[in-house]
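One protein chain omitted, others in place.
Chain nomenclature is as follows: A and B, assigned in order of appearance, with residue numbering initiated at 1 for each chain independently.
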Amino acid sequence: MDTAFRNPAIGPLAALLLAVAVFTVTTDTFMSVDNVSLILQQSVVIGTLALGQTLIILTRGIDLANGAIMVLGALVVAQLATGAGVPQGIALLAGFAVCGGLGLLAGGAVSRLSLPPFIVTLGFLTVLQAASRLHTRETVLVEEGPLTFLAQGGYLFGQFQVTVGVALVLITVAVLHFALTRTSWGRHVYAVGNDAKAAMRCGINVNRVLLSVYLLAGLLYALAAWQAFGRSPATSPNAFPTANLDTITAVVIGGTSLFGGRGGVIGSYLGALIVLVLQSGLTQAGIDPLYQQIATGILVILAVALDQFTRRSTR
Amino acid sequence: MTPILQARGIVKRYGHVTAIDGADFDLEAGEVLAVVGDNGAGKSSLINVLSGAVLPDAGEVLLAGSPVHFKSPHDARLAGIETVYQDLAVAPAMDIASNLYLGREIRRPGWRGKVLRQLDIRAMRQRAQKQLDELGITTLQSITQSVENLSGGQRQSVAVARAAAFGSKVVIMDEPTAALGVRESAQVLELIGTIRDRGIPVVLISHNMPHVFQIADRIHIHRLGKRAAVVSPREHTMNDVVAIMTGATELAA
């Protein structure tokens, strides 16, 4: 089996189950149908952003600008829909175009110009934050409609509330997992992250793979913007200020290597869930939220140590 | 007969370093051509041009007499030229079957392949196993081992097997025995013989003179970025070759 994507989600899954078990035992309120449903709803935005981050990290890159791209996209959508009176569906498509275009631009800089992803996305972050604030300084509210469609939902088994957004994030994870592990494109993504020069010599068009990854990441950020409207029908240039670090945290806890070429999207989504479970559980237990930060930080370091350890032991 | 693969007046510069300085190259049908030369003579650079990994600054490459312009290794691969690079060009976290089929994956038949573009992982594994068996490569136990878990020699076998399995016109090997033990080296040499017997010419870059003299039909001696001479191992001794390599003797190319 390829070690690149061999059961990379088992570790984070165990951690998640352990955390759930601990909070179930130690608090009265954590393990309830409503709270589990809530945590899933809380996962949709960072969870979706983390998928794009995973793709980029798999190619040995890093994306510091994902939150900024999403926020700019969301602002464009909101302004078109509320200020300019464009139908919401069309405004949403424009958001996908904006985020996809920005992803393509970043991908072009990384592939064609061979610039380091850290620097490219740092530049994007700085520019886009300013661009968002030039665009508007205020919170923009959106009306109910296609933009807030993901907030709709129904009940499973009579009482378990599932929103369209939660279903969509799960579908997105599944589709991406399939694409990464069962298609040529996916293998090429891993190969580029393993060793770009080797991939090139195996006949893989490395630039095109990189471009496709950044484009797809951009589209996922637009999807995250849509998910964010489902969570809260408003956006502002100050929203999600730490999305970049939050997603890197989720990806790393999820077992994807920051050195590229190994890991997967399921782990990243579980990583996002772990952070939320810690957040929720410690709140239910009435414990200072700073312990949540400490726990998350320890998990990140352990996950990276584990990655180093497996990489070294296989060399 | 026209040579299968030719190069004329190839020049490649890296900044101030001239890696190839107007080199010529000829590979005849059905032969094993050894390429020898000191470290830094420009051997790898030359074969990188032949395999499309590097674009030359000047000169032309001809395949079966007609000029070709490889823009990437992909182009060369499509033309039937397979290469074992000095640094192997394998993806460490992927298994042997995946590496053999990297960049030429097989899709599932039917709608799953066409619509979902789903890979046929089982077919790739089966065929990879068959190819290894046919080539008589016994050093690799399981096709599903990750390349990073293999020894240096086993990794080299993977790269050699890949080139041997897919090269239809030309197989180029840049120091394929560098990391190998005596037995494994003998296997690779045998493999080179097998490939030649199938009618596919092989370019072998090596610093190991006994190997070269054992297997090569002709020896291309590279010196200071140029072809210094082409000699026959039957008419020249190892000492002659070393003398030309180091510039102690000159011989018309």
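Everything below uses one rule, namely that a residue touches a chain if its C-beta (ideal position, glycine included) is under 8 Å from a C-beta of that chain, and two chains touch if they have at least 3 such contacts.
In the analysis below, contacts and distances are computed from a predicted model.
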In UniProt, the chain not displayed here, chosen among "Transketolase", "Cytochrome ubiquinol oxidase subunit I", "Xanthine dehydrogenase family protein subunit M" or "Fructose transport system substrate-binding protein", goes by "Fructose transport system substrate-binding protein"
In the full complex, the chain left out is in contact with A
Missing-chain contact, candidates A:Phe118, A:Tyr155 or A:Tyr291, resolves to A:Tyr291
Sole touch to the unshown chain from A:Leu38, A:Ala131 or A:Leu170: residue A:Leu38
Listed in rising order, the subunit A residues that touch the chain left out are 1, 6-7, 10-16, 18-19, 22, 26-30, 32, 34-35, 38, 42, 45, 137-139, 141, 228, 231-242, 255, 274, 276, 278-291, 294-296, 298-299, 302-303, 306, 310, 313
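The working rule: only the chains that are shown with their structure count from here on.
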When centres are defined as mean Cα positions, the distance from subunit A to subunit B in whole Å is 42
As the complex stands, subunit B meets subunit A at residues 51, 53, 72-74, 77-78, 83, 85, 87-95, 98-99, 102-105, 107, 116-119, 121, 144, 146, 148-149
Residue positions on subunit A within touch of subunit B in the complex are 1-4, 178, 182-185, 187-188, 190-191, 194-195, 197-205, 261-262, 314-315
